[in-house]
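Excluded from the complex is one protein chain; the other protein chains are retained at their positions.
And now, chain A:
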Amino acid sequence: MALPAASQTASPSTTTTQPSHILPAPFTNSQLELLTQGAEALVYRTHFLTPNTPVVLKYRPPKPYRHPILDKRLTKLRILAEARVLVRVRKEGVPVPAVLGGDWDNGWLMMEFVEGKTVRRVLDEWVERGAFKEERSASIPEEGEGDNDAGKQNQGGGGGDGEILDLMRRIGRAVAKLHDLAVCHGDLTTSNLMLRAPPPPKEEASPEGSSQKPLAGRQTVSTMREAAMSGEEPPVAAPSKVEPARDSSLAGDIVLIDFGLAAQATKQSQDEDRAVDLYVLERAFAATHPSAEYLFQEVLKAYGESFSDAKRVLKRLADVRLRGRKRSMIG
């Protein structure tokens, strides 16, 4: 349901978030800013260790329908697994948030705050700017497989096709870096990829400098589209509140987040698991940004050039797609 723009921004003061769960010590009485509330986890922005270190607190609250002892054990395994994978892959140079703290018995994990936007939001804004229209007609041939006209790309101006394609290549390489370790993400959507804004110049790096105004109640292309598909009200405010004010720059590093379902693949399963990651990401592009779908080819291209098993994974991806299509024809 698309509300008129005016009423969406009419009452920004109502967006102050009240913690909907009692957090464990020492956060019980802290004023934390709720970023998102997923089915499994609450994600807050706060500070940790020093007042200048912004962090994300990920808290998995108890599930009231599970036996408390079992619940505690499962939550602990889950959050600890997430922390371990993050530390392990960061050690190998994969761009993920640093783990700064945690308490598995109490279900929380503290991570470095990634200053930036999700790729989902970046693509939303790119689509909204209408950038794809000019660019597609200017430099992308009908079937989108064009890798032979690089010469036409980057034809000046703020944000030509060159920039968005470069972003796609950064995504491809970041995923490849993870997959090179045979670690699979398990939920590789565009919401779980972030574009880290280049750090501000030193003078501006004060804690106040980074507190952007939340965009109250803003709906994005993808929230509206999802809502239309599922017939539900789009989630209000939460996703956009996370992210800094609009800035159309596509510069910055890709950071992979949300390792709640990540796992080390075995030799036997690794190609399949990697291909499924790519398939999930491809579907995420298609579902929320159909007009940006052609860009995904560039992700795959960069991925394919990035590590030794990549070509095999791309072949496997073709099988996974085929199975996916069959399944959706039956279902």
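One rule holds for everything that comes next: a residue touches a chain if its C-beta (ideal position, glycine included) is under 8 Å from a C-beta of that chain, and two chains touch if they have at least 3 such contacts; residues count from 1.
Going forward, contacts and distances are computed from a predicted model.
J.: Can you match the unshown chain of the complex to its UniProt protein name from these: "small monomeric GTPase", "General transcription and DNA repair factor IIH", "Exocyst complex component 2" or "EKC/KEOPS complex subunit CGI121"?
T.: Missing chain, UniProt protein name: "EKC/KEOPS complex subunit CGI121".
J.: Out of A:56, A:174 or A:262, which touches the unshown chain?
T.: Hidden-chain contact among the options goes to A:174.
J.: Which listed residue (A:59, A:104 or A:259) would be found touching the missing chain in the intact complex?
T.: Answering carefully, the residue with contact to the hidden chain is A:104.
J.: Sort through A:47, A:283 or A:312 and give me the one touching the missing partner chain.
T.: In the full complex, the listed residue that touches the missing chain is A:47.
J.: What chain A residues would touch the chain not displayed?
T.: 25-27, 30, 46-54, 80, 83-84, 86-87, 90-91, 93, 95, 98-105, 110, 112, 115, 170, 173-174, 176-177, 180, 199-200, 202, 205, 253-254, 306-308
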